[in-house]
Every structure is written in structure tokens, then in C-alpha cells.
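Complex shown without one protein chain; remaining protein chains in place.
Should a chain be cited, it is by its letter among A, B and C, assigned in written order, with residues numbered from 1 in that chain.
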Amino acid sequence: MAIGRETVENLLKLTKPKWRTSITKVEPNRIITRGYPQEDLIGNISFSEMVYLLLKGEIPHEKQAKMLEAVLVSFCDHGVTPPSTQVARIMASTGAPMNTCVSGGISSFGKYHAGALERSMRILQRIIKEGVNSNGPPSSSSDLKNSALIVVEHFLEKGKKIPGFGHRFHDEDPRPVKLIKTAKKYGCFGIHSELAVSIENLLLEMKGIRMNIDGANAGILSDMGFDWELGTGVFMIGRVPALVSHIKEEKSVENSFRKFVEVEDIYYNGLECRNIDSDRNELNTSK
Amino acid sequence: MAIGRETVENLLKLTKPKWRTSITKVEPNRIITRGYPQEDLIGNISFSEMVYLLLKGEIPHEKQAKMLEAVLVSFCDHGVTPPSTQVARIMASTGAPMNTCVSGGISSFGKYHAGALERSMRILQRIIKEGVNSNGPPSSSSDLKNSALIVVEHFLEKGKKIPGFGHRFHDEDPRPVKLIKTAKKYGCFGIHSELAVSIENLLLEMKGIRMNIDGANAGILSDMGFDWELGTGVFMIGRVPALVSHIKEEKSVENSFRKFVEVEDIYYNGLECRNIDSDRNELNTSK
Amino acid sequence: MAIGRETVENLLKLTKPKWRTSITKVEPNRIITRGYPQEDLIGNISFSEMVYLLLKGEIPHEKQAKMLEAVLVSFCDHGVTPPSTQVARIMASTGAPMNTCVSGGISSFGKYHAGALERSMRILQRIIKEGVNSNGPPSSSSDLKNSALIVVEHFLEKGKKIPGFGHRFHDEDPRPVKLIKTAKKYGCFGIHSELAVSIENLLLEMKGIRMNIDGANAGILSDMGFDWELGTGVFMIGRVPALVSHIKEEKSVENSFRKFVEVEDIYYNGLECRNIDSDRNELNTSK
Partner (left out) sequence: MAIGRETVENLLKLTKPKWRTSITKVEPNRIITRGYPQEDLIGNISFSEMVYLLLKGEIPHEKQAKMLEAVLVSFCDHGVTPPSTQVARIMASTGAPMNTCVSGGISSFGKYHAGALERSMRILQRIIKEGVNSNGPPSSSSDLKNSALIVVEHFLEKGKKIPGFGHRFHDEDPRPVKLIKTAKKYGCFGIHSELAVSIENLLLEMKGIRMNIDGANAGILSDMGFDWELGTGVFMIGRVPALVSHIKEEKSVENSFRKFVEVEDIYYNGLECRNIDSDRNELNTSK
């Protein structure tokens, strides 16, 4: 019995698919994303609805869509103060292509930069899901306040910052205030946001520290059902347009390969002058 | 006369600012983007209006906003067929953080991948601005058709693909059709799009090749006044959400550090077995 | 009293240097690295001596230099099986430039890929420095064996792999054997390597698992005095040449933009066909 090439390939296809996905199906002349033909999405869904559909698999309610717009807008830009923006612009100055510079900006998010949103979401989600002690998840408003107190004391004891609170440039950031107001308007202010506000109240009283943009969005995104592992993802979606804009500005306005640092501005604290031959001789005879 | 530290710093600030920007001003508790306080933008502007504001400095008309939504949605995803998505997922499988994987995906756009939009925009914008020959910019419908013919012949002669036309997976891509329709609805179908359609008509007749998503968006974005240097930028803004979604899927569904390639699937076409000592001896004595 | 611009700049230079380094001093026509004029290093020092000088601030003894050569050579290449190499080649296929592809390969090192060296070094260094329990650092051969036992039991209990032991492709990797032999020859086999060997002996007896290349190099580099935080750095220095070689091969031998994955090889496990309008209506009325 002869077995055709096609049969053989079909057999193997079933047994070892290396690539599978539930996001988009591609067939000749047909592209289905999350169940919807893309030509039905184009012109019929807003970009932030598309973001929601991609990340959560469903189109959002109208109010959720509005809320996500606000969250994404709130991450838009912080001028040239963030290291990521500095990196993107320094790279742009070397003549690197647009996508390389955006990639460099995005790579620059580290433990101390842009990581607070995700860490804040994780803390809020864990407390709401598991509670902070053996009593289980908070089930009343006083439980919630108590949880907030335990969290605040835990961090203060360790001398650590609570992710989502305090900002190195702003002590009264106007963005979280507006975000919270918007969340209340669109029915997206839930138990996670309430917990964040409780933490803020304590911190404000004890240390004069307020919620920052990450703390506000951590509460709101958690209340919208976003897994904390998507925190940095959502932030990046909101920030990429500004990176593109900064790179364009650098490339069109500034001189190529300009010096960001002058030789005179560098302080050298190393050795001045050694002799390689004598050092090497001494090293190998001394042994 | 004593000069205070502040005076000195102010003096220098004026003479050598290394960093300047017209995008966002950051002051304590005050963040102004393109002239608008960010708290006025949050909850008051859609995400694609924000994109427009960042890239072009102004908020768009309602119809332009709708059009940009459609353009961004159209770039959403193409499953796991694009190299960039494969790269993002392979990186995700190694346990690399979300932002690193997105960055890897974005770095993967090269000459042959995702570059067509920008090249297509450049061609359309140059022809509309300068014309294809000494007659200057096209000033009539027949001029436009003539320009299209010259472009098509130029590329066919060289045996090259025209950026924005033809697709390796689709011969009748449903997305450009919907985009063109949407552009007409929102008054964003102008002379650049017309030129793109003229090129498509010729290519379809001569070679059976249709416009692809990059060709359609190249015309539309050009008609909306986007500089071609922003092409890849706009594409990336539209594609990042899918990268985030694929990375999340890889991390949550697949095994860590899975083998994308089995040893048995690799064909080795190099040398089998040599002896380093004898090779080295022969090499150094032969000389 | 007039203060000149130069005075002012000098004043500020002393008070706020943003950039300082002890590695290299740059002056017009003079470049001093780790105390040596670069023209004295060129032609007078091997590349691995240079690596040592950069990372540790001193030129190495002859035997240390030989050992570092062996370590760097041992990291050279593992064909196209590592995700990092796959990423570099997929990126190369898109026409991305050489440096972008190397960068992509390097970004691909995550928790599960190329992280074992650093984690293994950290474990060995911590045990040798602090011991595994209240008895303090191991001070005899039997202490060392006892420490090894505690480590092995700790990991086995948790069902976790010990970094530096076991390999997904090799159960008897020929590289660590040769590295250990070389370390003994060059006097670089010390207490950290001994600990690694003790762990291997136990693991081999209990689970049939051997030391891998990371375990061997973790012991050796630690015995040479390299801080564990430099582990991935040393690995990358050794691996970059192969990345360059693979990217060159991909670019010169394979077709541009070739399909690494065929549409037929992708398994789609998402939704098939939904209607956006009816879904949206249902969604917003149901709420």
C-alpha cells in the first residue's frame, strides 16, 4: 500500500504541532482574530477595544472600553526624564532605525523603571484573593482597611517603598486623581481600587506619600479583571506612541551623533599609568 | 561680587541644554503634553486620538480619529506566521520578561518584514510631491494613471516587488478592501490612495497581483498627512498589543524552554571530523 | 568681580559629574584602560587577557590566562538548538542588520536559558563563603561533602533541578570533563570546583545526572575569583562569535524572509466565527 506525501504530512501534523495559538487563525485570504474576521473588526471597533479583545479574548462593555482608553492615555508620556526615553533618543542619534530605537526603549524597563505597575497589581490581587493572614480574603470594609495596614507596616518595617505609591518627580501627581474619578464614573472602581485607596490614606497620614499613576492603574486594571502578568504589557501599549514621537523628534530636530556627554564632564576614578611589560613580569615571577 | 550656585546653573542651562523636547513638559505635579495637562486628556480623549496628538502635535478631527482607529486595528495580528511573533514567543519560552520579549519582536522588523509600509509611503509621497519625471507632480487623473504606469514598469523591469502589493499568504487579502471602503467613508481617501489604487489596477491586470494591507495603509496614512518616516512607528503601535498577547499565551500555555527544533530536524552540512593538532602543525609548517 | 565661563564650568564639573568610570580614561589622543595606554595593550596582550583585565582590573597570571581561554572556548557554540541562536537567525532572515540580530540573540537568555551558570556560581560562592547551616563555611573535605549533600537534598526535595547539572541533549557531556582536566593542569581547580564535583558525585549516584558545562565553569570561574554577577557576562563574551557566524550563514546561504513555519504546521485552538455586531449588542444590553 502506497502512502502519499500528503497523508504522511497530515499524520505528523496531528502528532507534533510545534506552533499553536488561540489568538489568530491565518488561512489564504482569511484572517480570524479571537473568532472575528479582521475585515469585520476594521472600522467597527476602536483601537482600545482591539487591545482588550487581544488581551482578554472578548470585546469589552462600552464602559470598560472607555476606562481602558483612559488607562492607556494616562501612560502616554513623561518627557525625557525616563531612562527608556533617553535610551530611545540616544539610539536614534546614532542613526539606528525607528524599530530598533523603540525596542531599546522597551528593553530599558527594569526592576526600578516601569516595574511598579505589575508589582502593585500582584500585591493587590494576592491580597484580594488570599488575604494577608490566615483569616482569608477580606470580606468587609474593615477587613480591607486592616489588610491595607498590614501591607503598609510590612513595607515600612523593611524600609522599602510600596509599589504604586510615591513618585520621584511629583508629590501630588494629578494623574491618579483623575484616573480614580474616571473609574468611578465608568463603574470600574472596585475592591482592588478600594484597597489601593486605603493604602494611600494610611501612607498619606503616616509619611505624606500619595498614590502614583501605577497604583491607580493597578487598582483599576485589577478591578477590570486584568491578570497582573499583563501589567507591563498594558503600560508598553500606552507608552510606545510616545517613544515613536521622541525618536522622530530626535531624528528630525537634533544633529546626528551629537555628544550627550562631553569628555570634560566625565570623572575618571581609575588608575593613571602602568607599564604592561613590567607588571606582567612581576606577576609571573612572583607566583 | 559673589555669584550663587543657582545663578551659575541658570547661566549654563541657557547655554548648553543637552536635552530639549516639544512633546511633554514635566514639572513637579504638572505634566503638559502637546500643550494639554495630562489630567485633561485622561478620560477625555480616545487612545487613537492620543496617538495622533503625540505623532502630529494636534488632536484630530472626528473622522480622522475614526480612520486612525481603523488603521491601527488593521495591523492587529497575523497569528504565528510573522518572524517577529515567532521571535517574541521563542524568547518568552526561555523565561525572558514580557518587555524583553516585546522588544525582541519589535527588533525583528527588517528590510523584508514590516518595512513595506514605510517604503510604500515614501514612494507614494515622493510621486505626489515631485512627480516621476520632469513634468512635475501629477495634476490630473490621467497624470496619476501615467505615474502609476511608470512606477509599475520601473519595478517590473528590475524584477522587483512593489512595496505594498502582493502577499505571501493571501492573493486576495480582505483587509485592504475594507480599509479603502472605510477611508472613503471618513473622507480620508485622497490623491495618495488614488495613486495606490491605480497601481493596483495595473498590477492586477498585468500580473494578477493585488494591493496588500501596507499598500492600503500607505495611501491612507499619506492622505492623512503622516510623514513616511512614521510608517513603521504606526505599524508598531498597532502590533504591540498582539505581541503582548502572544507572549502571555506562550508563557501560560506552553512548557518552559520547550524545544522548537528537534536535533533530528536539523540538517548538518559541515565537516565531520578533523584533528586539531595535526591541522595546526600542517598549517604552521606549510607557511 | 567677573567670573569667566570656564571658571563656571569648572566649578560645576566638580560638583555634579553625572558620569564617572574607573575603566577607561579618554583624552585627546590618549586612551588609558585600567591604567594602561591602549597602544601598549594592542599586540602585547591576548584577547582573553584583555577580557580578564576589563572584568577584574588586572592582567592575569599566565595560567589564569590559559584557563580563561579554555572557559571562553567552551562556550563557543551549540548549533541551532539554543533559542538564542534560533532568534538570531530568524531575525537575520528578515534582513535586520548584524548588530540587531546579535542583540536579539543576547536578549533571548532568560531564566531557563543561559541563566544556569550565574545561578550555579551564586550557589557555590555562597556555600563556600557562608556555609549551608549555622556551622559556618566548610573548613574540611568532609565539611564540603556534607554541604554538597545538604544542597542536593534541598533541591531534590523541592523537585527542582540544580543549576549546573544535567543537560537536555547530553547525559554525558564531553565538555565539563575536559574543563575540569584543564583546570587541574592550570592550578585553577579549587574549593568551589571541588564542591561542584562533590555535588556531581552525589547526583550521579542518586539520579544518574552529571555536571554540565555551566557547573564546571561555575566552579572554575569562582575559583578564579570571578563574582557570580559576571557569570552571564562571561558566557556572552564566549558565545557572541558563534552568533555572528550563524547570522552570517543565515544571510549568505538561506533565502530572505523564508518561512520558518508553514501555515499548515500551525494548530489553531481558538474560536472559529463570531459576529461582532450581535456580540456587542448582546454585551451592552445584558449589562
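Here, contacts are C-beta pairs under 8 Å (C-beta built on N, C-alpha and C of every residue); 3 or more make two chains touch, one makes a residue touch a chain.
As the structure is a prediction and not an experimental result, all values here were calculated from the model.
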Touch with the omitted chain, as defined above, among C:64, C:94, C:107 or C:125: C:107
Selected from C:130, C:153 or C:171 as touching the chain missing from the view: C:171
Residues of subunit C in contact with the chain not shown: 18-19, 21-26, 28-31, 33, 37-39, 41-43, 45-48, 50-51, 54-55, 66, 68-70, 72-74, 76-81, 86, 97-100, 102-104, 106-107, 109, 114, 169-175, 177-179, 181-182, 185, 227, 229-230, 232-234, 236-238, 240-242, 244-249, 251-252, 260
For subunit B, residues in touch with the removed chain: 9, 13, 17-28, 32, 34-37, 40-41, 44-45, 59-63, 100, 107, 261, 263-277, 279-280, 283-284, 287
On subunit A, residues whose C-beta touches the chain left out of the figure: 1, 3, 5, 8-9, 11-12, 15, 79-81, 83-84, 86-87, 90-91, 93-97, 100, 103-104, 107-115, 168-169, 256-257, 259-261, 263, 266, 268
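The criterion applied here is as follows: only the chains that are shown with their structure count from here on.
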Type of subunit A:subunit B copy interface by residue overlap (half), same or different: same
Subunit A and subunit C: spacing of chain centres that average the CA atoms, whole Å: 26
Rounded Å distance, subunit A centre to subunit B centre (Cα mean): 21
Interface hub residues of subunit A, defined as touching at least two other chains: 18-19, 21-26, 28, 37, 41, 45, 100, 107
